[in-house]
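For this depiction, one protein chain was excluded, whereas all remaining protein chains were kept in their positions.
Going in written order, the chains are labelled A and B, and every chain counts its residues from 1.
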Amino acid sequence: MEKIDPAATHLAEEFRANPSGPHSPALQRVLNIMRGAAIAGKHFLIHDKERQVFVLAQLPAVLGSPVIRHDDQIFATTDEAEWTVFKLRWRDHTGRTLAG
Amino acid sequence: MSLGPDYTDAYEITEDDRKLVTAFRRQPIGQHSPALQRILVKMRGEPIKGKYVLICQEYHKKWALAQMTGNPENPIEIVEERVFSNLEDAEWEVFKRRWEKYTGRDLAE
Partner (left out) sequence: MNAIIGYCDPFCAAPGEPVRFMVSCDGVASYRTEIVRLICADDSPGGPGYKEECIATALDDSYPGVYQAIHPGSWMYVAPCADLDALTSFSVQAFIWPSTPEKGRQGVITRWSDSGSTGFGLFVDAAGCAAFTLGDAAGNTATLSTGARFLPRQWYFVAASYDADTHVARVVQRPLKSFPGIADSGEASETVTLGAVHAPGVPLAIAAFGGDPIPGEPPTAVAHFNGKIDRPRFARRTLSPNEMTALTESDIPSYLESAVVAAWDFARDMSSTKAHDLSRNELHGTLNNFPTRAVTGHNWTGEAMSWRDAPDHYGAIHFHDDDICDAGWQVSFTLDVPEKARSGIYAARLASGGVEEYIPFCVRPPRGTTSANIAFLVPTATYMAYANYVSWADLPVAEKLFSALWVAEDADLFINEHREFGASTYDSHLDGSGICHGSRLRPMLNLRPKRRQLWNLNADTHITDWLEALGFPYDVITDEDLHREGLDILSPYRAVVTGTHPEYYSREMLDALEGYTASGGRLVYTGGNGFYWRIAFHPETTGIVEVRRCNGTRNWIARPGEHYHAFDGQFGGTWRELGRTPNRLVGVGFASEGFDYSTHYVRQPDSFDPRAAFIFEGIGKNEHIGNFGSVGGGASGIEIDRADQALGTPPHALVLASSDGHSNNYLVVLEDIPLNYPGTGGAESPLVRADLVFFETAEGGAVFSTGSIAWAASLAHNDYNNNVSRITENVLRRFLDDTPF
């Protein structure tokens, strides 16, 4: 199973500059690894229509249970949210914290 | 009826990909980066007619370069008496020929 190379921070730069793609094959591989995590704890976003923001959330461990909202983590755009989640996942996989 | 453009060129190999060539030269058989993999998949996806193949002339010792002709009466033709004593060299030779075809430039030895 492929691991994410902590030295490949240029891929993180590429993602940050263009979260919705198209992505280089190497970045796509990183994203596939990140997005392939198990359901429990997986990040997603909640659209708060009233405030017009996106709230960070996580899927529960048990199917059909309430999701976990992080109301202190809100974003004006999905691009900003994608970058924050990318950094969280990068740290989970490599142990390193990305700048920015 | 037209079936659309010639889609065998779905990914275009360009000079930008030259930086991947060294990696292939160093290890033609083995795990490749996603970008190199993409080039190889495109090359390996070519139609049968004109496709390079190897003919084993002596087990574990000698392979000759050949091409599929698409002609059932003479399906394979040996190429210019190019023989190899190992598969890595054969892969490199085919890679170079294909590279030149796609980019119009040859790869220095």
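Brief remarks on what is shown
The rule is short, and it goes like this: a contact is a pair of C-beta atoms (placed from the backbone, for glycine too) under 8 Å apart; a residue touches a chain by one contact, two chains touch by 3 or more.
Computed from a prediction, not measured in an experiment: that's the story for all the values here.
In the complete complex, the hidden chain is touched by one of A:Ile46, A:Ile74 or A:Leu98, namely A:Ile46. Of the candidate positions A:Ala12, A:Val30 or A:Ala81, contact with the hidden chain is made by A:Ala81.
Not every partner is drawn; the one left out touches subunit A at residues 19-23, 25, 28, 31-32, 35-36, 38-39, 42-47, 49, 54, 57, 59, 63-67, 78, 81-82, 85. By the touch rule set out above, subunit B reaches the unshown chain at residues 1-5, 7-8, 10-11, 37-38, 41-42, 45.
We take it that only the chains that are shown with their structure count from here on.
On subunit B, the positions that touch subunit A within their shared complex are 33-35, 37-38.
Of all residues in subunit A, those touching subunit B in their complex are 24-26, 28-29.
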